[in-house]
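Missing here is one protein chain; the remaining ones are kept as they sit in the complex.
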Amino acid sequence: MAESSIAIRFFASLRERLGTGEERLPAEGIACVRDLREQLRQRSDEWAELLSDDWVLTAVNQTMAREETPVNPGDEVAFFPPVTGG
Amino acid sequence: MAESSIAIRFFASLRERLGTGEERLPAEGIACVRDLREQLRQRSDEWAELLSDDWVLTAVNQTMAREETPVNPGDEVAFFPPVTGG
Amino acid sequence: MIRIQSEALATEPVLATLESDAPAVGAVCSFTGLARDLGDQSGVQSLFLEHYPGMTEAAIQAVVDEAAQRWNIHRTEVVHRVGEIQAGERIVFVGVSSRHRQDAFEACQFIMDYLKTRAPFWKKEITADGHGEWVEQKTSDREAAQRWSESDGL
Partner (left out) sequence: MIRIQSEALATEPVLATLESDAPAVGAVCSFTGLARDLGDQSGVQSLFLEHYPGMTEAAIQAVVDEAAQRWNIHRTEVVHRVGEIQAGERIVFVGVSSRHRQDAFEACQFIMDYLKTRAPFWKKEITADGHGEWVEQKTSDREAAQRWSESDGL
């Protein structure tokens, strides 16, 4: 049976402000990062605000991604703020 | 009694090739590095050759010097090849 | 070797590894970053470092691979702490060995600059009263990394 959902992860301040670190969503209707982001933004004013921020970065399967990067069932998509390590 | 001689030092390959590491010379007739160098070059063809080499560096009182740098009685003048530390 | 760890960061064994290739290799450049007591807010007592397990290691490896393409380097060691870190403790170590001094210096600086902007780590500063504040990315870090893409066509 093929994987039919997408794993979503949030990190750092985004994780704290959204109140969640990971979840799974049905893959239906999601072709790229933009589709997923727009779907998540429907949830509330806060989600809409946090996930529209220019500073939020996205990774698909642990590789940096852009709005147009394809998202397939079984993929892992992560949203996070600019990095501040080292 | 005032010091009336100049201390001369040679280092590394120059020391080995000249066969001497240090000596003292009367300060008489020596006003600058060039005077001292020319006097030393009188000693033999080998001294003339080694102390005319463009690559020989000079320090007066442990500070890098030029041909025109003054030399006074009591000074220490050193001749050495380009440095190769580190 | 790339390591992400929550334990204290010991630099001696990592430096020993970098020097173990001598006498074939004669130049080792290293950088150690320590938790400072002041950042975006004063009175910082500790840091909390979050990362993205898997992606963080892969992102650092990509930076190291890029450095190895640009410079003649022999060995690279990167150790980065995560979790709670007290002020004064080491956060990150980057060390590079090379036959040539300039390659060791430039590759080490490049890896630190790119690690700061490309590796998923997030730093929270915690004050004595327990208040935590996520650190914002610095313009100076973005500029430091951009420098390398604007430079000569190496």
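Order of writing sets the chain letters: A, B and C. Residues in each chain are counted from 1.
Heads up, the rule we're going with is that a residue touches a chain if its C-beta (ideal position, glycine included) is under 8 Å from a C-beta of that chain, and two chains touch if they have at least 3 such contacts.
What you are looking at is a predicted structure, and each value in this text was computed from that prediction instead of being measured.
Just list which of the chains on display the missing one touches.
Result for the missing chain's touching partners among shown chains: B, C.
Touching the hidden chain in the complete assembly: which of C:I4, C:A35 or C:L49 does that?
C:A35
Among C:I73, C:A104, C:A119 or C:V135, which one is in touch with the chain left out?
If we include the chain that is not displayed, C:A104 is the one touching it.
Touching residues of chain C against the unshown chain: what are they?
Contact residues on chain C toward the absent chain are 11-12, 15, 19, 22-37, 87-90, 99, 101-102, 104-105, 108-109, 112, 144.
Of the residues in chain B, which ones touch the absent chain?
Those residues of chain B that touch the unshown chain are 9, 11-13, 16, 55, 59, 62-64, 78, 80-86.
To be clear about the criterion, only the chains that are shown with their structure count from here on.
Please work out the Cα centroid separation of chain B and chain C, and write it as a whole number of Å.
Chain B and chain C have C-alpha centres separated by 49 Å.
Quick check: how many Å separate the C-alpha centres of chain A and chain B?
So the centre of chain A lies 74 Å away from the centre of chain B.
So, what's the distance in Å between the C-alpha centres of chain C and chain A?
Here chain A and chain C have centroids separated by 27 Å.
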